[in-house]
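Removed from the display is one protein chain of the complex; every other protein chain stays in position.
Naming follows writing order (A, B, C, D, E, F and G), and every chain is counted from residue 1.
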Amino acid sequence: LRKGFPEVIFGQGKTSGQIIEIMEKIIIHEDIVLVTRLEKEKAQKISSKIQGTQYFEDAKLMWFKKNEPKITGFGQILVITAGTSDIPVAKEALLTAHAMGNEVKSIFDVGVAGIHRLFAHQEQIMTAAVIIVVAGMEGALPSVVAGMVKAPVIAVPTSIGYGTSFGGMTALLGMLNSCSSNIAVVNIDNGFGAGFMASSINHVSVA
Amino acid sequence: LRKGFPEVIFGQGKTSGQIIEIMEKIIIHEDIVLVTRLEKEKAQKISSKIQGTQYFEDAKLMWFKKNEPKITGFGQILVITAGTSDIPVAKEALLTAHAMGNEVKSIFDVGVAGIHRLFAHQEQIMTAAVIIVVAGMEGALPSVVAGMVKAPVIAVPTSIGYGTSFGGMTALLGMLNSCSSNIAVVNIDNGFGAGFMASSINHVSVA
Amino acid sequence: LRKGFPEVIFGQGKTSGQIIEIMEKIIIHEDIVLVTRLEKEKAQKISSKIQGTQYFEDAKLMWFKKNEPKITGFGQILVITAGTSDIPVAKEALLTAHAMGNEVKSIFDVGVAGIHRLFAHQEQIMTAAVIIVVAGMEGALPSVVAGMVKAPVIAVPTSIGYGTSFGGMTALLGMLNSCSSNIAVVNIDNGFGAGFMASSINHVSVA
Amino acid sequence: LRKGFPEVIFGQGKTSGQIIEIMEKIIIHEDIVLVTRLEKEKAQKISSKIQGTQYFEDAKLMWFKKNEPKITGFGQILVITAGTSDIPVAKEALLTAHAMGNEVKSIFDVGVAGIHRLFAHQEQIMTAAVIIVVAGMEGALPSVVAGMVKAPVIAVPTSIGYGTSFGGMTALLGMLNSCSSNIAVVNIDNGFGAGFMASSINHVSVA
Amino acid sequence: LRKGFPEVIFGQGKTSGQIIEIMEKIIIHEDIVLVTRLEKEKAQKISSKIQGTQYFEDAKLMWFKKNEPKITGFGQILVITAGTSDIPVAKEALLTAHAMGNEVKSIFDVGVAGIHRLFAHQEQIMTAAVIIVVAGMEGALPSVVAGMVKAPVIAVPTSIGYGTSFGGMTALLGMLNSCSSNIAVVNIDNGFGAGFMASSINHVSVA
Amino acid sequence: LRKGFPEVIFGQGKTSGQIIEIMEKIIIHEDIVLVTRLEKEKAQKISSKIQGTQYFEDAKLMWFKKNEPKITGFGQILVITAGTSDIPVAKEALLTAHAMGNEVKSIFDVGVAGIHRLFAHQEQIMTAAVIIVVAGMEGALPSVVAGMVKAPVIAVPTSIGYGTSFGGMTALLGMLNSCSSNIAVVNIDNGFGAGFMASSINHVSVA
Amino acid sequence: LRKGFPEVIFGQGKTSGQIIEIMEKIIIHEDIVLVTRLEKEKAQKISSKIQGTQYFEDAKLMWFKKNEPKITGFGQILVITAGTSDIPVAKEALLTAHAMGNEVKSIFDVGVAGIHRLFAHQEQIMTAAVIIVVAGMEGALPSVVAGMVKAPVIAVPTSIGYGTSFGGMTALLGMLNSCSSNIAVVNIDNGFGAGFMASSINHVSVA
Partner (left out) sequence: LRKGFPEVIFGQGKTSGQIIEIMEKIIIHEDIVLVTRLEKEKAQKISSKIQGTQYFEDAKLMWFKKNEPKITGFGQILVITAGTSDIPVAKEALLTAHAMGNEVKSIFDVGVAGIHRLFAHQEQIMTAAVIIVVAGMEGALPSVVAGMVKAPVIAVPTSIGYGTSFGGMTALLGMLNSCSSNIAVVNIDNGFGAGFMASSINHVSVA
């Protein structure tokens, strides 16, 4: 076994029938299975066939669990969003990291246009082991957060915005050009990848 | 006369001979003339022909002045930069605004990766009438500054950076997508335009 | 209080339920609240729950007002459009500027392909304190208007056009490269930001 | 013979040796030969080998002529530029059109930021058969000119500008999205193509 | 009157109500009115209110005519398409040119992958005064046609294709980089502009 | 051994020292070694150290050969160029294909603006087993050639052109959107890859 | 007859009526006809009019056959996909190659994130005459496959992915920049073109 980790199915572009078929094979030998980018309607069809699933509509994520995931990660993973519209992506990250055996926390809607809102949470930010920052539009929040801590920061651009936000490209570019250095970036709206990477980091010392 | 304002020559792509010819016509009836985007060598040739010029190498700007410009603008124009590499563009803005009759101040190298450096200047920032913020890379500083004040902010993206900074395009896009609203943007590296626009704003109440 | 200004809610991507919840908290201590980028259906649900709102369908803007905004700005804000299709964005700017305490005027459909239509309004244009110019397609109108006045011009690109108009990108680029200098630019279709920035400018001398 | 027209050699990327070899073959049976995009140094080498050539440094164009071209086109071709930096491209167009048998005229430096300069030439503009408008930066001039006349307008974007002028792309896009309709566009800096197309138009009635 | 030409209304983004209002004003003093980019449903509402209109569904064009347009243009305007999917754009060009007083002809589906189909029409191609070539995908046809004739060619890129056709951008770029020189280009899918420009050219000798 | 084929060193970005070191290891057990994208100066240094090399300046290619390559490919590989400026890329393809054991032929400067030049070679074109078509600017030639034959065509875009040729991107896009179907494309200026792929195709039946 | 090959109709953007009309003409003298990019509804209308058709819903491809295609190609064409979502494009390639007289095989869902899945098929991969590799997202699989074999590889990027996959552009660019050399690329989602080109290659030795 390569990763010793919950199996993940990429739900987008698969029919509920296809997903059910894959799940039925997997759940024989897996404790936890995630399905990402899953529309509500497909989720309902799957739930009616497979016992033990739970669906999170805003995160578009389903999980199947035989038991609760055991906390095996080193410290706390903190997920921060710039706006309220970034919350679905943040939830996808939170659920993924939780399923992978991490303690998770969140702070929502603390974007840079009112930076005092961010500073109100300074203590919690300083104590996290790994931080995920989710932001659309200009994508400036990860730079500011990373400037406040020693911990590694995973930046997730979102497609929130209009006009020249170019579906998240502007936020992505901002994050790649951050003048802070403890930052790395994942694909636009990729909450799943951010949660996965954060968990991978949080298990570095856990061989 | 349309603007009652110093005449400006766009130096880029003109020979020193062409610029001298234009200046000789203009200085008969103008008190102040600016030449922007002017290389050092051309500046030297012009200075040797026309008396009363002064050249600012880092800003690549020359001015010709019969008298000191009179302060006619309403309040103070403050120019802030994120990094030290943004200073030449900031200087072009400062000199332009000064030549147009404004009191000017500056704060350099207070980028978002160490945001406490910015907050140390909070009082000066709060009292400016108009603020110009110059930043390259992710271009996040104007959002943060605009979130601190009621004054209008002119954001100037610079071509500082590498890789996906795309010669200033990333900074520009970040500024256009700012989640603060008292912001408008000028072309990449356009310190001249920012100074001009700031002066125009600072003279709104000065018919 | 940072800005002494009406609170604004970005309506896009929020449910009517979320917006009602936010508004109910805010209107306790605010006189004026704006909701921007609000679809008609959501507006109707909000109106049925909260008294004192008014909805402007073409501008996709709702406001809640306890009293009429007091005129506190220095001069007149003039909003000009190139075509009739640019009017919704112009209205968003007009309503925003009005809500922020400014006297507002407008001139619609005076694009550069028939430039005599613009010149017919020369007097009104010359007397405005701040001008907002809204244009799609090639976005040339702000350059021409700015060349006629000393006042600051806020240029707003719109997504009107087809083919290589690229959803407003062509107009935006044209405005950023204007050969007039008393111009700064906001995001595509960002009437709200233009109105806000214009108001901020119109209050420069009003501490 | 397909075109009954002077032969043209694209000089860019060819050595002077290669060009001389081609010319020596052609001039046996051709009255006029053009070489475009030709660097000064190569031009000098060619001139020293082939008699009857003339080189125009700013237009980077050489011609070889046995006799003066006869005027065969219907009316006048007028070439207008927005700025002084656009003149080299304009000259390439002028020389090409002249070599192809057209009467040519020009008006330089009448860009839209000071539109009264353009209107001073209204009469000459109204009488041209075909108009070529050359502009960089925002590329707005062709729209305004086309709005003044019934004649066809060939718009030539130039690479003049900086930052988001993107080497002429912004001007090109502006021209393609013109709200005037008697306009068509050629490649960036393609003065030769504009002169050629204008001549082709000016010979429509000359079978 | 600037153009002595039929009035044109850009239908896209206007309601049928708005268009009816504009038409009712215009038709008092105009003989011919065109409405472009008009959806079928809007067309039906307009027809039921205004007498004398005719709607062309594939071209999305409506005209209102008091009399048949008189043929005033010099020669024949020929419209050629590469594929059958390009025909709607070609029809918009044909109808526009016809309404402006030109004799029009067409050849459809003669793209470069089977170039013999094009050559079968060589005689008709050689006798046209002005040629419009409409092509999507790689946009190669205008180059080949222009290489066969002395007449001016207006190239119209269409949004036909998928993947890297980028909604017509690939065809547009191909046309701008044509190695033929008697070519100029209009916006993607802009059949109207092509017809208008071709008519303008065809009237060069008709003062 | 994976490919039973001459070893190839990518010369760009390597010093002559590094290349010599690699070659000295390889030539012990290899009969033929190619070095691509090699500047003249580096080539000279290498030649002075290693016996048996030959350098082709326009193709920027060096080979080291113990014996002449044996012809093992099935048929003839024909390389066609649109212009004379495309010849260096064509030569890189020719030399590569030759070194890999193929009979090679070429036809240069037969672009689509004068399509009769192409048809003059119809017979030779029809008999080739594999065809490589090299073209810059609008990149239309491969479509026309592929439309004439049953053989597979490898299209190579070149960076020849200016303005919107975008360093070969326009040609590349044109080729990817070809309306002929017996075409596949390689990277811009990648003559080496085209020659390699053509050889691979020409050996399909040679197990 | 140029190609001695089944006639192909590009179904996208044509009505079922238009397609029926074209087919009725063709099937008189053709044994096999393909219709690509055909929606289910249109397919049903066509089937009800024309006998002998068969429709493949996931590949969006219809064929009309008088007899089974005879195997005329030299070896086996193998189609490999990176994910399950790439299968429809792969099927379009398989059906096209089969219709053109080739023996075809497939291996699905062997992407690079679990590269052992690919190696399990090494033997089958080594024996194919031509390989088509279909992949979305980062498009890395063709490089790896091409590195394992001497056979020519046709790479097909798919539009599978989200965010910066840019509708297949990222996969396309990856394939064009492959560090393997026995690769050439077709347009995004162009399974048909890949199958056609592979067949063309597989018939190189079959005059």
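Just so we're on the same page, contacts are C-beta pairs under 8 Å (C-beta built on N, C-alpha and C of every residue); 3 or more make two chains touch, one makes a residue touch a chain.
Keep in mind the model is a prediction, meaning the values are calculated, not measured.
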item: Option touching the unshown chain, where F:92, F:138 or F:189 are the choices; value: F:189
item: Touch with the omitted chain, as defined above, among A:53, A:81 or A:177; value: A:177
item: Residues of chain G in contact with the chain not shown; value: 82-83, 111-115, 137-140, 143-144, 146-148, 161, 163-166, 169-171, 173-180
item: Chain A residues touching the omitted chain (full complex); value: 2-5, 8, 74-75, 129-130, 147-148, 150-152, 154, 172, 176-177, 181-187, 192-194, 196-197, 200-205
item: Positions on chain B contacted by the hidden chain, ascending; value: 83-85, 114, 160, 162-165
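Basically, only the chains that are shown with their structure count from here on.
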item: Repeated interface matching C-E, over half of the contact pairs identical, chosen among A-B, C-D or E-G; value: E-G
item: Centre distance in Å when chain C and chain F are each reduced to the mean of their C-alpha atoms; value: 57
item: Whole-Å separation of chain centres (CA-atom averages), chain D against chain F; value: 36
item: Geometric centre distance via CA averages, chain G-chain D, whole Å; value: 47
item: Multi-partner residues of chain B (each touching 2 or more other chains); value: 2, 147-148, 169, 172, 176-177, 187
